[in-house]
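What you see is the complex with one protein chain gone and the rest in place.
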Amino acid sequence: MNIALKFWSGYVRATHRWPIIATIVPFIPVVAIWSIVANSGMFPRAFFPAPVDVMRSFISLTYKGILPDYLQDSLIRLLFGAAIGVALGIPLGILIGSSRLAHRICWPVLLFFQAIGDIAWLPILLIWFGFGLTTMTFVIVYTVLFPIVLSTVLGVQSVHRDLARAAQSLGASPMRVLWEVTLPGALPNIITGLRNGLGYGWRALIAVEIIVGTSGIGFMMFDARRAGSTVEILLGMIVLGTLWYIVDAWILAPIERATGQRWGLVTS
Amino acid sequence: MKTLSLKNLRKTYFDPYAGSQVTAVQDVSLDVEQGEFVSVVGPSGCGKTTILNMIAGFIPYTGGEILIDGNLVKGPGPDRGVVFQSFALFPWKTVLENVGFGPKMRGVPKDERDRTAREYLALAGLSHAADRYPNELSGGMQQRVGVVRALANNPAVLLMDEPFASVDAQTRMTLQEELTRIWQERKPTVIFITHDVAEAVFLANRVVVLSKGRVLDQIKVDLPRPRVWDQLIEDETFKRLSAQVLQMVRAA
Partner (left out) sequence: MLVAPGQKVRSRVAWRGMNSLVGAALFVTPLLMLVGIWAIVVPLFNVNPRIFPSVGSVAEAAVAAIGDGSLIRHIGASMLRVGLGTLLGVLVAVPLGIAMGVSPAVSAFLTPLFRFFSVLAGIAWIPIATLWFGYGFGAIIFVIFNAVFFVVAYNTLLGVSTIPMTIRNAAASLGAGRWALLTEVLLPGALPNIVTGVRTGLGFAWRGLIAAEMIATNVGLGYMLFVARDFYRTEVIVLGMIVIGVLWLFIDRLLLVPLERATIERWGLVRRT
């Protein structure tokens, strides 16, 4: 048998047993090419550092405790903002989704404010609240809120009318219908909204940390930019990408699938 | 004893596409005795589903009245159990939780309502599926759950809206036979909406034929029970009654 085919079949079997291999192996050639280009002298090393340099900077920044601290700051900001966004977004979405009048009034306003986008709020927020946590939290709440509200509304509306009727004819009060039918029925959509919201949220966080920041991964990257340290920018990007990949692919996406699939609600 | 009584029931609504008032139910009066099984047939657009939705309390009626055990109907309530064509099982609840939903709403403790639910599941031969989710069952099994879920709540009237229209022909016959068996055991009062004439005759004590929002005629069905398709399919009375109802529906 051809040696390449044999190797390929071994790879396929290995990925079948340990799916994580399929996630990691494709990055090996990318890192290799990156390494070759960086070492070839095509670009100045300060401008285009090699993987080794990034690794070295990762180790030293972790050892000094700067990277873990910044990462923690960023994550806490994101989680804090997201928690407020969820707490506001789900009730609002249910209200708008279940009342036609509320929908008529709120839907255009929602779409408009979503269209303005989080980052465009920064200048006026800086005037109102200055450079600080309030500004950052406001932006993240704003970012997370809209995807959650919009998809909660869709979720509430997607619950089949007969389900609410069935619950009513079995004696459920309006509050019980909300709790037993509307909320679980909208849950897959709510989780999709949360996933999208967090996706936008951490991007907004990076932008805010760049402009407002005194700490955090975004600040680290832009601080490095000011100092001309490409290594730390790349490090920041890799940390962000890896972290979000893990959160999204291994936590959020499986939850999204789990809620929808067993119930047969998701058509993917 | 009259369990359900419709008096000069009427329903009109505004159709935005046509731009005018449309009469869905013109004038329907009907009395149903306790423990009676009444089938309602008619061509599509005759208002049969509208009537059922009004009895269930899902939509308001324009004129006349609906009485359950002498009480005027205002909105949905547990005295009228509904079996839907779309099954309407809660996808996020197991079969057991679905059947126990009605008792749960009445505040029955978990042990007791689980016992009740299991008892009704056994009645429909579904004991083995108690812990599964609706999505994991076949259409026929889902509708069995739909029927016992409504029954487990002990309603005064069981309202069934073309419940077997979305299952395959084989399963439909089995479900019909099971329904007559369960009816004989429990004697619930049933209003059964269908457009399938043979189904209407097979199940009912009385068939009501609707046309253009009015009761066209009613026919008593005195076939012996238990009813089984293998016997009835050759039965002269069954054939004659079915032909009679079919003629009325087609003329409607």
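As written, the chain order gives the labels A and B, with residue 1 at the start of each chain.
Here, a contact is a pair of C-beta atoms (placed from the backbone, for glycine too) under 8 Å apart; a residue touches a chain by one contact, two chains touch by 3 or more.
None of these values were measured; they are calculated from a predicted model.
> Among A:Ala50, A:Leu71, A:Ile190 or A:Met221, which one touches the chain that has been omitted from the display?
A:Met221
> Given that one chain is not shown, which residue among B:Val22, B:Ala122, B:Ile233 or B:Ala251 touches it?
In the full complex, the listed residue that touches the missing chain is B:Val22.
> Pick out the residues on chain A that sit against the missing chain.
Looking at chain A, the ones touching the missing chain are residues 8, 22-27, 30, 47, 104-109, 111-113, 115-124, 126-128, 199-200, 203-204, 206-207, 210-211, 221-222, 224-225, 228, 230, 233-234, 236-237, 240-242, 244-245, 248-249, 267-268.
The criterion applied here is as follows: only the chains that are shown with their structure count from here on.
> Counting only Cα atoms for the centres, state how far chain A is from chain B in Å.
48
> Flag every residue of chain A that touches chain B in the complex, lowest number first.
160, 162-163, 165-173, 176, 180-181, 184-185, 187, 262-265
> Once bound in the complex, which stretches of chain B touch chain A?
56-58, 75-78, 80-82, 84, 86, 88-92, 101-102, 105-106, 133-135, 149-150, 153, 159
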